[in-house]
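Notes to accompany the following structure.
Just one protein chain is left out here, and the rest sit where they should.
The letters A and B name the chains in turn, as written, and every chain counts its residues from 1.
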Amino acid sequence: MDGNFSRLLKTAAAVLAGAALTIICATGHAQDKPIRIGLVTFLSGPAAGPFGVPAKIAAEAIVDSLNAGKAPAPYNTKGFGGTPLELTIVDEAGGATKQVTELRNLVERQNVDFVIGYISSGDCLAVAPVAEELKTLTILFDCGTPRVFEEASYKYVFRTRAHATMDAVAGALYLLENRPAVKSYAGINQNYAWGQDSWADFSAVMATLKPEATITSSQMPKFGAGQYGPEISALLQANSDVIHSSLWGGDLEAFMLQGTPRGLFNRSQLVLVAGEPYLHRLAGNMPDGTIVGARGPNGVYAQKSALNDWLRQIYKERAEIYPNYPAYSVAMAFLGLKAAYEKARGAGGGAPATDEVIKAFEFLNFDSPSGKVMMKLGKGHQAVTGTAYGTTRTVNGQVTVGNIKYYPLERVQPPEGVKSLDWIKSGMKPGKW
Amino acid sequence: MNQLVAVLIDGLIYSSWLFIIAVGLTLIYGVMKILNIAHGSLYALGAYGAASLAGYWINQGHAPMGSYAVMLVAAILVGLIAGPVIERGLLRFMYGKDEIVLVLVTYAVFLILEDFIKLTWGVDPYFLYQPYSLLGSFDVGDLTYPVYNLVLFGVAVLIGVTLAWVLTKTRRGKMLVAVIHDREMAGAMGINVSLVYFVTFTVGAMLGAVGGALTAPMISVQPGIGAETIVLAFAVVVIGGLGSLPGAALAAVLVGLVRSAAVHYRPELDLFSIYFVMAIVLIVRPRGLFSIQEARKI
Partner (left out) sequence: MKRDLTVRILIGALIVLLLAGPLLPRWAMFLINVSLCYGLVVLGMMLLMRTGLVSFGHGLYYCLGAYAAGTLDVLFGISDIAVMLLAAIAATGVVSALLGLLLRKYRDIFFAMLSLAFSMILYGLLVKTSALGSSDGFNVAAKTLFGIRIAGTEFERYLIFAITVVTAFVAAICIHKYRGSHRGRLAEAIRDNELRVEYMGASVANTVHINYVMSAVLAGLGGALAAISVGHIDPEMAYWTTSGEFVFVAILAGTGNVLAPFLGAFIFETIRSFAYEYSPNTWQMALGITMLIVIMFLPGGLWSLFTRMRKAA
């Protein structure tokens, strides 16, 4: 037989064997098996360092601790209701099309029972209808766009963190409380949905609460631009009281690094909506008095509690630093799911069906390291929490946060049925919760 | 201060950076006719190398001024290792293949190096900020600029002038130009084409790494910087006319000024300013600003 042909035959045989194996694996599914959770988070690309990998580290630490039954009450049963957990981790990089394919693979090929994942808002929007079609309970743990539950409603999709409207709203509230005489403000935000939305929300709040303040400049650098020379010059010349920015990760670091020696932050007060994840890295490049958010009462803003101490401890054992906000987001997802699962299971019952878990999850209130989480929006599928802002101060070479102010959810969140921008423009009246 | 002056200064600083990242690419294309996507990885390797070596140097308590030398050493090391490995280990088996296939070969190298970088340095950004502000700053009107920006400008001019001098005034440079013109004829005249390719690729790789090393103190060195940079470098090289040194310089200045003007006057256009420039230049001059006329084959 010809060499090429036999090589081809062998390849074909290997592929067939592989396919057969997959199908066999797929059919065997017994009761005593662990609960399989698919975790989708950035392992590569610029979002991996600040968000994806901290979330992964936290998820692994949480699963280990839960499996050992070492979490504080009320989460001290092993795994979920005594059944251990098993993680399957997938890279979120590659865009929404690939994530839709990967979600199908996770559910249908790897047979995960639940999916926890998605940091990018585009991915969240794309996978939600697919999770619905696959009838798999999927928790969006970190993405911010309010569009997910404002534009559609889902049965199988939950989000255990509050959406991003409150980040810009609370940022503006905090600014005006601490600096009521603001006359002018500028923005520098990445030119993609997150940056555009953050600037739109922030400037809308400012226009509502402080209509006399003027916008001097709105810079929209490309995502990942890295070089901010012209932008910084433009901001310097705008000479405004305040600069709003939703930059994050490497882009934020580069901006701070290039802005500091040029004295930009001596002229203008900074409001960093998502500045928290890299605080510890920015020592020496973070001017005192910068207003910093953590997209909720997470990270440095999480109040002392047994759960918070637990997360800080198990995270530090693995990463040698304290957890940042994506780690808190992923904790909310795991603990919320655990609470719902165990509520559905009841005392001494067997493994609950997905529908029962969903019923238990809707309108659930549960405790997390960031405080109380309430599933109040999106027909019980979208979490709400309060939030917090603070001001930086460098102490002994470490960036610390002081003057912390907590905002209750009714001041920073639109109620059910009201779109975020409409709520802001109509004066941000506290809704009924 | 006049906004126009700010546009000019910002534009020229950005142009210097663009030229530094693009010059190695245009050199390699000019000689070898390879549009080297892996140039982005070499840039990233240079940045990572400089950030970690110079970071180590500073953390060890050595004089911070020495970090500039360390950065340069790191870049040269990266070029000296990665260049020969890629050229001898892979590219030399590919010569003579279609230009597009060669692009894909370098794209494959780029993919491999992206993961190599991730496995070596992890996904957490490296942050080497000291060298950026160490040299102090100077004022122009009401704007402050770090002296480091002048260094960038100086290095760009130095690289450009040196390369131009080597190519037009030295014996080896003239041999190089002969190879650019006709590889087979040059070989027949006794020029060691294989050696010329080897040296060119190594120098090009070094230039890419130097670009990364010089950028490291201004940014946070993180996964994906290579991909962001390579498109910019591509655009500059294509606008300038592939393989042309003065073309790349002029293109860098053009793109730098347009971007700077966009940021100052119409910030929302910044996102595609460079592609507008590229489309318009190519529409007006289909082979770029400084193109070498090629003979049509019959």
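The criterion applied here is as follows: a contact is a pair of C-beta atoms (placed from the backbone, for glycine too) under 8 Å apart; a residue touches a chain by one contact, two chains touch by 3 or more.
A quick note: this is a predicted structure, and the numbers were derived from the prediction, not measured.
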**Report entry** Missing chain: touched chains present in the view
**Finding:** A, B
Report summary line: Touch with the missing chain holds, among A:Arg147, A:Arg295 or A:Lys338, for A:Arg147
Report summary line: Among listed residues B:Phe19, B:Phe234 or B:Phe290, the absent chain is touched only by B:Phe234
Report summary line: Out of A:Asn191, A:Thr216 or A:Ser268, only one touches the absent chain, namely A:Asn191
Query raised in the report: In the full complex, which of B:Leu8, B:Val73 or B:Leu90 touches the chain missing from this view?
Result: B:Leu90
Query raised in the report: Which residue among B:Tyr56, B:Tyr107 or B:Phe198 touches the omitted chain?
Result: B:Tyr107
Report summary line: Residues of subunit A touching the missing chain are 2, 4-5, 8, 23, 26, 43-44, 89-91, 94-98, 100-102, 104-105, 107-110, 121-122, 125-126, 128-130, 133, 145, 147, 152, 191-193, 196-197, 200, 223
Report task. Since one chain isn't shown, list which residues of subunit B touch it in the complete complex. Result -> 35, 90, 93-94, 97, 99-101, 103-105, 107-112, 114-116, 118-119, 227, 231, 234-235, 238, 242, 268, 271-272, 275-276, 278-279, 282-283, 286-288, 296-298
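Going forward, only the chains that are shown with their structure count from here on.
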Report task. Quick one: report the Å distance separating subunit A from subunit B, using the average Cα coordinate of each chain. Result -> 36
**Report entry** subunit B-touching residues of subunit A, taken from the complex the two chains share
**Finding:** 43-46, 48-49, 52-53, 191, 217-222, 224-227, 229-231, 233-234, 236-237, 249-251, 253-254, 257-258, 260-263, 281, 284-285
Report task. Provide the residue numbers of subunit B that touch subunit A in the complex, in ascending order. Result -> 1, 3, 6-7, 9-11, 13-14, 17, 114-115, 118, 123-125, 127, 129, 132-133, 137, 142-146, 149, 215, 217-225, 228-229, 259-260, 263-264, 267-268, 270-271
